[in-house]
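Attaching a single structure in structure tokens format; questions to follow.
Coming up: chain A.
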Amino acid sequence: MIAPEAAGLKLSLRPPYRPQALNISLNQAGIALLAALGLLGIVMYVVKLITAWGDRAEWAYPTVVLMFILSTATSAPLIAYASRMAKGYWALPLRRVAALYAAPSLLSFVLLIPIMASLPPLEGRSNLWFGFSAGAPFLTDALALSILLLTGMALLWFSAVPDLAGPPSRVRAMGRWQRLLYLNWTGTARQWKVLRAANLTLGAFYLMGYAFVHMLLSTDLGQSLLPGWRSGIFPVYSAVTGIQAGIAITLLTAALMRRFSPEAGRFLGDEQAAALGKILVAATLMWFYFFWSDFLLIWYARLPSEVAAMQVTVAITYILPFVLTAVLMFALPLGLLIFNKVRQSLSLIAGVSALIVVGILFDRIRFFVAPMANPSPFGHSMETLPAPYWPNALDILFMIGFIGLMFAVFVYAASRIPVLNGWEMRQGSMLRKERTFMKTHVLVIGKPD
Partner candidate 1 sequence: MQHLAALLPRVTLKQALIVGGATAPPLVGGAGVLVILLYLMAAGGTATPAPEQPIAFDHSVHAGDAAIPCEFCHRGVGTQAAATVPSVEQCMFCHSVVKTDSPQIQLLQAHWDTKTPVNWARVHRVPDHVRFVHAPHIQAGVACETCHGDVASMEEVKQVRSLAMGDCQGCHRENSASLDCATCHK
Partner candidate 2 sequence: MQEPVVADTKTSNRELLDFVFAWPAWFFAVGGALNGLLVAAFVVVILMLMFGLQFLGYSHPVYWGFLIVNFVFWIGVSHAGIMVSAILRLTQAEWRRPVTRAAEVLTIFSLLTAVQFPLIHSGRPWRTMYWTFPYDWNRGAWPNPRSPLVWDPSAIFTYLTSTILFVYVALLPDLALARDRAPNPVSRAIYGVLAMGFRGTTRQWRIQTVAGLLLSAIILPIFVSVHSIVSWDFAVTSVPGWHNTIFAPYFVIGAVHSGVSAVVTVMIVMRYAFGLKRFITRDHIDSLARLLIVVATVWLFFFLLDFFFGLYGTEPAEVDTWQRRLVEPPWVVIAITFIICAYIIPVPMWMFRAIRRNFFWMFVTTILVNVGMWLERYMVVVPALERKSGLTFTYGDYAPSLSEFILVAASFALVILGFLTFSKLLPIMPAADIKEGQILADRIRVGRANVPAAMRE
């Protein structure tokens, strides 16, 4: 077992340790770059809105960005919530880092609106709604996504309030609305109990909502626009690979935090890499499992309509992004992560994570560009294989800008909300003790009910 960073075990309890918002040591150039990218994202978004409203093919690459955000920023907070449910102490300093991605994930809603507006009517094409027409898919998907995003924001805020509120006297001195915003947090036993229950139940709800939103969006923006693509596993593939990318982006962020934020650097270390690395290996294997379960069945059964759809996403039309995906999300990460050395070092695993984050972008390209750019989404099978639809300069700028915007929003959020969740880390320091047993040092981990 890789030992936690020493600082994490010896947090001062009295006075209680309170973390800072990101005390960033980025130089001016870094900040300027992020701001420029963010600005580019906003500009490109507006340009798209003006020039391409209702033109589905034009929104193909924005859809890729939407699914990229849904697979990275929206899934990263899951690490915080799942580790909280499973009492994973190794994740303590990571939880806020991961949960902060709830903020940039709000951008996905901004993208969803124009994309949904460009969708063709449901009649005559396969869809999940089976004639249920109360606003589907536009209202339903927007509703589901907004509930998920709001849950994420609520969780982020709830779990940050004990750190933000400061001493009880400070909250008591606040105005009425501000106090409400801070949940009137004075740290009573009852408040702690409610906070804990809210964190657990909302976390579970977020997990289920995440899977559900992936099912809806991956179907409505993907499968249902490409005739012959009938794959029950695809929503799960989409969600699971999203989790893989979410883990990757969290590890990447953690490594950058350690590099650029002196305070976070005291707590983030190889323990997180080792524990999350194992899960990343599992998720990387999952990529193959879910890909293979999909591919094998279609290729084996040889139903012409299904094979044609598979040829688009895997074998012929988008073979280039597919190969890049397979290498970046599976082959290279697996080959590197089997080495303990890589898995147990935060800086090395961050490199592998970067590969995965790039890989997921190509993965989303191969799955969502063809359906969005498909001129005839109606019927049961395709007449001919569509030609590949590569991005033009505008699309590339859009992708760079919007993904840059995502990171800019993250950094902005991190500068407002502490990047470490002090209360949980304090709690953890009480439940983790170093002791000597026989001749060795061991870590004793308490598991309260």
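As a convention for this text, contacts are C-beta pairs under 8 Å (C-beta built on N, C-alpha and C of every residue); 3 or more make two chains touch, one makes a residue touch a chain; residues count from 1.
Regarding candidate selection, all candidates are chains of the complex that A comes from, given by their letters.
The shown structure was predicted, so the numbers you read here are calculated from the model rather than taken from an experiment.
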item: Interface partner of chain A in the complex, by touch - 1 or 2; value: 2
item: Contacting residues of chain A [partner candidate 2, same complex]; value: 1, 126-128, 130, 208, 211, 215, 223, 230-236, 278, 285, 289-290, 293-294, 296-298, 300-303, 380, 430-431, 433, 435, 437, 440, 442-449
